[in-house]
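Only a single protein chain was left out; the remaining protein chains are all shown in position.
Then we have chain A:
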Amino acid sequence: MSEAAIEGAEAAAAPAAASALRRSLRAVGRTGVVLAKRALMLAVLLAVVFAAIELLPGDAASATSERGESAADTAARRRLLGLDRPVWERFPDWMTALPTGDLGTSARGEHVTDLLAAPFPNTLLLGATAFAVTLAAALALGCWAALRPGGTADRIVGFASGIALALPEFVVSIGLLLVLSLWTGWLPAVTLTAPDGSPASWTMLVMPVLALTVPQIGWNARIVRGALADQAAAPHVAAARLDGLSPRRVLLRHALPGAWPAIATGAATSTGMLLGGAVVVETLFNYPGLGTVLSGAVADRDTPVIAGVVACTGAVISLVLLCADLVRARTLGARP
């Protein structure tokens, strides 16, 4: 092997490497722009949260005042919490501290970061489990219904999903409590926590997850069924049927890939509803999650805590929406 040959190979490899580098740099740049846009969206959302709490009657100092506290004490605490300053000064202060991981101090003097450290993973666990169950059940039901359009399964799924969609989480929760806990005694009615603040066993998750997923399964099953019906009318799906492929293959290989964008978008919007529903469900089952923290914080007009919760859930929702957009871009990009 002569040196000249090695040099030649390197010379040939150099432009290829340079173009690969340029491509990857461009990809990084594009990703950066997308992420910056999402971060900006989150900042706007937090500004709205600050403004909304400002509009509520009362403030944290009066909401958390001890019985028999004098007006002067309350005013002193208001000054201590910085609540005497206008909201347009407090918001930038809070926002500039956010990138360092400092979510501020609650009205009761605790660090918000510590306050959320235990409940946030619990809510993530609840939400992620509910999301996975929702997606799996909605796909299964939607596909089952789409296999025989107009058949018994289709009509049952259509009818049941309509009802499930209309049920609020607390109605489902109460129904589950009655059946699974009070009548049969299979599951405990309230969540017991382990010493580290997480649920004591997985059985504690069953009822909250079910209460969250039932309405969302109804919603998503309808979206899956509708997207598959649209795809079934596409010429290439009709052609696949005329090629004598099995109904299952036509559904999974030809109709479902085209339905992904609609399904992903529907499921991503469910994330918001799952996390919103978690507030109700966690309160009902006494589950140690963000919902419990949030309902307490709203009663206290505790702006940093509420904004901290919104920052966490907002980041999760943005991330899921971003994933849905990626699925969409990938499916549509595969066309040419």
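Simple rule for what comes next: contacts are C-beta pairs under 8 Å (C-beta built on N, C-alpha and C of every residue); 3 or more make two chains touch, one makes a residue touch a chain; residues count from 1.
As a working rule, contacts and distances are computed from a predicted model.
Considering only "Aspartyl/glutamyl-tRNA(Asn/Gln) amidotransferase subunit B", "Lipoate--protein ligase family protein", "ABC transporter ATP-binding protein" or "DMSO reductase anchor subunit", the record for the omitted chain gives "ABC transporter ATP-binding protein", by its UniProt protein name. Considering A:G68, A:P86, A:G101 or A:P235, the position touching the chain not shown turns out to be A:P235 (whole complex).
Residues of chain A in touch with the missing chain: 234-236, 238-240, 242-246, 253-254, 257-258, 331, 334-336.
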